[in-house]
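== chain A ==
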Amino acid sequence: MDAVADIIVTAPRRGVLGKLSRDRAGQIAALVVLVYAIIALGVSLGWWADGWRATDAPQWEAPSSAHLLGTNRIGQDIWARALYSTKTAFSIGLSVALVATLLGALLGGIAGLAHGSWMDELIVWLMGVLDSIPFYLFVAGLAFALQNVPYVMQIAMIVVFWTTTGRLVRAEVIKLASLDFVAAARVIGVPERRILSRHILPNTTHLLLVQATITFVAAIKAEVILSFLGLGTHEGVSWGSMIAESTAEIAAGHFGNFIAASGLMFGLVLAFNVLADALQDALDPRLVA
Partner candidate 1 sequence: MHVLHYILRKLASGVLLLLGVTFISFLFMVYFAPDPTYKILGKNPTVEQVEQTRKDLCLDCPFFVRYGQYLRDLATLELGNSWSTGERVDGLMARTVPLSLELLAPGFVLGNALGLLLAMIAACYRGRWVDRLIMAACVAGMSVSFVIAIIAFQVVFSSSYGLDLFPVRGWNVTDLGSYVRYVTVPTLATVFVTLGYNTRFYRAVLVEELGRDHVRTARAFGASTSEVLALHVLPNAAVPIVTRLIFSIPLVVIGGSLLIESYFGIPGIGKATYEAIGASDWPVLKAVVGLTPVLFVAALTLADVLTNAFDPRLELR
Partner candidate 2 sequence: MDVPLLSVRDLSIEIAGTRVVDGVSFTLAAGETLGLVGESGSGKTLTSLALLRLLPPGARMTGGQIILEGEDLVVAREARMRALRGGAMAMIFQEPMTALNPVRTIGAQLEHVIARHRHFRRVQARSAAIEALGRVGIAAPKRMLREYPHRLSGGMRQRVLIAMALACEPRVLIADEPTTALDVTTQAQVLDLIVRLQSELRIGVLLITHDLAVVAETCVRTAVMRAGRIIEEAPTAQLIASPYEPYTQSLLANTLRVRRAAGEGGTT
């Protein structure tokens, strides 16, 4: 019984590595992401950018050997802050992407397997409700409601972002559930839980991987907007807060903060977008088979 399922589980992955090895843009993108990840890791381990908070330098200094990109309004090293923000971006991006994707997979899988029943209707209704709430209002409200809870912003993002993955997984599971091997498993008496976890969800991993990268990007971009609007809640500095600071500075002609944050963020987001595309092309079962 599981042998059949195993064949279907492994079949779509044939040739994936082959496709990836021919995708130059995807490889470069993966490399760039890796570089950023190492930067983030280094920051969290204290290897570099530990002077991001220091305000001992004069304000608005031009780029120099001491401060690679100059200093901001209160004398902080822009380059150190930009590097530190990489860690912030990764911590927000990873946590949101992981949890939202898993949540989406779980609820989408349950809904798909229970297609047509009240459980399915309930989850679809929930997804609709969450999609209808204006995101910024939701974040603001949640931040207010959970005032002393850390990671409020991440929680708000997770609650809103899982629906996209949820819908896609649900659609895919509905398709998969109609295949014969699921009917066979049911007849033999495999519990629904096991069908979902061992036979169906593994067949959605291509979908989940791509969605996770897309969610990562969405989380970073959302953080920028939220920080800009003053609704962001996170410790330390982020690209969003640097850009928010810079709006006042630009009026006085100081672009260092803005360019540093925008540039680094653009690099990471671009790399992730290209990577998401490469993964999509490599993992799409239709193209592989």
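Following the convention adopted for this analysis, a contact is a pair of C-beta atoms (placed from the backbone, for glycine too) under 8 Å apart; a residue touches a chain by one contact, two chains touch by 3 or more; residues count from 1.
Candidates were picked such that all candidates are chains of the complex that A comes from, given by their letters.
Keep in mind the model is a prediction, meaning the values are calculated, not measured.
**Q** Please name the candidate from 1 or 2 that touches chain A in this complex.
**A** 1
**Q** Which residues, counting only chain A, touch candidate 1 once they are in their complex?
**A** Touching candidate 1: residues 125-126, 128-129, 131-137, 140-142, 144-145, 217, 221, 224-225, 228-231, 240, 243, 246-247, 250, 253, 255, 258, 262, 265-266, 269-270, 273-274, 277 of chain A.
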